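The chains shown are only part of the set, and none of them has been moved.
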Amino acid sequence: ITDAKELLPAVCFVWQIAMIILFGIFIRYNEESDAHWIEHKTSNNISSNIENDFYFRYPSFQDVHVMIFVGFGFLMTFLKRYSFGAVGFNFLIAGFGLQWALLMQGWFHSLDPMDGKIKIGVESMINADFCVASCLIAYGAVLGKVSPVQLMVMTLFGVTLYAVEEYIILSLIHARDAGGSMVIHTFGAYYGLSISWMLYRPNLDQSKHRIGSVYHSDVFAMIGTLFLWMFWPSFNSAISDHGDGQHRAAINTYLSLAATVLTSIAISSLSQKTGKLDMVHIQNATLAGGVAVGTAAEFMLMPYGSLIVGFCCGIISTLGYIYITPFMEKYLKIHDTCGIHNLHAMPGVIGGIVGAITAAAASKGVYGTEGLANTFDFMGKWKDMMPTQQGGHQAAGLCVALCFGIGGGIIVGCILRLPIWGDAPDNSCFDDDIYWENNPPTVEYNNHMRNKAV
Amino acid sequence: ITDAKELLPAVCFVWQIAMIILFGIFIRYNEESDAHWIEHKTSNNISSNIENDFYFRYPSFQDVHVMIFVGFGFLMTFLKRYSFGAVGFNFLIAGFGLQWALLMQGWFHSLDPMDGKIKIGVESMINADFCVASCLIAYGAVLGKVSPVQLMVMTLFGVTLYAVEEYIILSLIHARDAGGSMVIHTFGAYYGLSISWMLYRPNLDQSKHRIGSVYHSDVFAMIGTLFLWMFWPSFNSAISDHGDGQHRAAINTYLSLAATVLTSIAISSLSQKTGKLDMVHIQNATLAGGVAVGTAAEFMLMPYGSLIVGFCCGIISTLGYIYITPFMEKYLKIHDTCGIHNLHAMPGVIGGIVGAITAAAASKGVYGTEGLANTFDFMGKWKDMMPTQQGGHQAAGLCVALCFGIGGGIIVGCILRLPIWGDAPDNSCFDDDIYWENNPPTVEYNNHMRNKAV
């Protein structure tokens, strides 16, 4: 194996070349993005270009894209001296992950049997971003403690596992999961937590003084929080059905998130003797409602149902930050830098359960006959499916996501323990200095000013 | 009454539970977001899912959503030591306000007489965000001087008053106000200014040293400025008519704002002996054109008309920051932290007047017969309305907005003077320390670096 400092360039080059080769062999435009669209349109009696799926989904795609790169990237900038690593490595692994995701998801979902090619379009890009989201969630657990090469390996396996579990949950089990409570959040969070458990550092308190924020790094993190919060309705509605499906998913998510803000703030204040608020809760727990409403967002959850989901998750997530994260670190040897257990794992599981219950309770009275078949995709081989059965399938899907997350994380964690990846020593965690050149100190400018001003 | 430190959690919990109950009783999906859409489509001969209102308005909704949370939130981060409060309390009151707005606006505008339910869709979400905007404008006047509980009370009453004045102006008086110059900005600004007047603190100069920015807090505020500026065309076009209405509103706003930038900068430079620019003007006055073009944005204002509106408002707003804000503080006892009088109140009134004049001057020659009826909604009981009459109605609408803003603000201000709300003492205004736990100092990291670097 090569020297650690040449490992990152080597991985980037080799994997990127592999992507080019595999894309050359497998990936083509689908009929809506190919120049033959004009003929396809005529032969399928499509009356207008506006019927191209691009116009149904592209605005949502761009919102999701912002969540992946600015949302996740900036949410993790809160550490006083790891903002470059947060936003920079997030950028790296998302850039790689989305290419690999197009391939992996393509092989499972959109391989054209006629020519053995994967046909991509706007929905493929959204799905690739979704897949990457699960790896970025996992990054949150190990933020500041792993090298960029370890992150690339995590992403390689994470995307692979994701594509398989997604295929099992959505295609084989026929569970519905529009916003990915199970497929994205539950899987991604337990994947990251298991890796963090395998990589536990008993002497991490040597870097303890860097686990904290400065005033402006907390404001940077709020940029991430808000873009995630604002665009979550697009996330949960991006790949749901055209028409009422997308419309309803956006409304449900909008409402759930609003309720979460109030209960997060309430618990945050209650948890302190002084009644003050904690920025960590505002940055994170306010998002839990978006996670938890993911699966059921396209169902007839009802506006008050969305509020209830958000209400509960704001409480649970904030309590998680106060009680469960310290507990997990102390007794379970799981250090979770960003608290993804509170923001993604628990709300993801709740989202899966809410989805199962809501699906089981669906009726023709509420959905209409066509609406029920449409919403749950009771067509083809599933056309005789009953809502109660669907509820069972949803629960099965949640179990699969959990197993893949925990099992996959343990295996990948073992791989990442090999002493070849160039990770930081225990006293240099959460420190940009070891991966970033010419790291500008804040102090230099201050010294300059000090001579000049006041 | 309970102890101040338990008041915030109590308010959040109780009000959120009230929201859930009221949503359970009143709020349902409308026909475009309900699973029965598929049947509705067939029975109404709607040819394609793309005709769902979601696709006409959702991109604009997301832009408006960004303005509410990132735009208003970050615009107010300019204070050196109140960035958490700016973005955090903005988040809280917007999260509560949008729920309450859905109810209040629903009762007035979209109560279904058949079943007594409010039916919501994408347009309801935009309107709820609009309503919240008026409360966030009001927040700008009292930024740093009130407690979060006071903000919640302000929002509760603000949303209520908004729904009533909106109903009077738009439905009873039949004024048009696509971008809300009157309904949102005039009302919101005078509401906030009246409250600030009632809450005047004679000894506020004890906190004077914190009324100012640091270098990076000004850059954070520019994030807010730019997202407001860029997405204002979406704000003014979000609920205007499908087709040319939305198209024209976006163009007019785009142009007006561009002109404002130049005149704001010109006056800012002229106002200083040195010819230098003031960041406060760039952050705020550059937005005045978007406010002032709000009412007339969907009218045939003509591109040069939009430029003239923007031109004048850039001048007036910047002069307001230079002369009127200090005057109001000194002689009228109205302290206006963000200068909302210059950014929202004056431009809002100008916008109302421009709207009245433009409406009165409308003709069939310019609009076309159908276009005139369509733009001004001269249908049903208003089908014999003349443009000159419409101009009068617009002016009446402006008066209503002013009355509600000033009157409502005085009453709510009195309520907020009760000594039960836990507001900060005069020497702790503009300070995050009293509401935020574990407030990280900037200096800690610098000290760390000082030992290490240079």
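We call the chains A and B, going by the order they appear; numbering starts again at 1 in every chain.
The criterion applied here is as follows: contacts are C-beta pairs under 8 Å (C-beta built on N, C-alpha and C of every residue); 3 or more make two chains touch, one makes a residue touch a chain.
Remember, it's a predicted structure, so these values are computed and weren't measured experimentally.
Here 2 of the identical protein chains are placed; the entire complex in the file holds 3 of them.
Here, only the chains that are shown with their structure count from here on.
As a whole-number value, the distance joining the C-alpha centres of chain A and chain B reads 32 Å.
Contact residues on chain A toward chain B in their complex (touch as defined above): 47, 50-51, 55-56, 59-60, 63, 80-81, 209, 212-219, 222-223, 226-227, 229-231, 233-234, 242-244, 246-248, 250-251, 254-255, 257-263, 265-267, 269-270, 272, 274-279, 282, 286, 300, 302-304, 307-308, 311, 366-368, 370-372, 374-375, 441-444, 446-447.
Listed in rising order, the residues of chain B touching chain A in the complex are 4-6, 8-10, 12-13, 15-17, 19-21, 23-24, 27-29, 32-39, 41, 47-50, 52-55, 58-59, 62, 65-66, 69-70, 73-74, 77, 83-84, 87-88, 91-92, 95-96, 98-99, 102, 120-122, 125, 148, 216-217, 220, 223, 434-442, 444-446, 448-450, 452-454.
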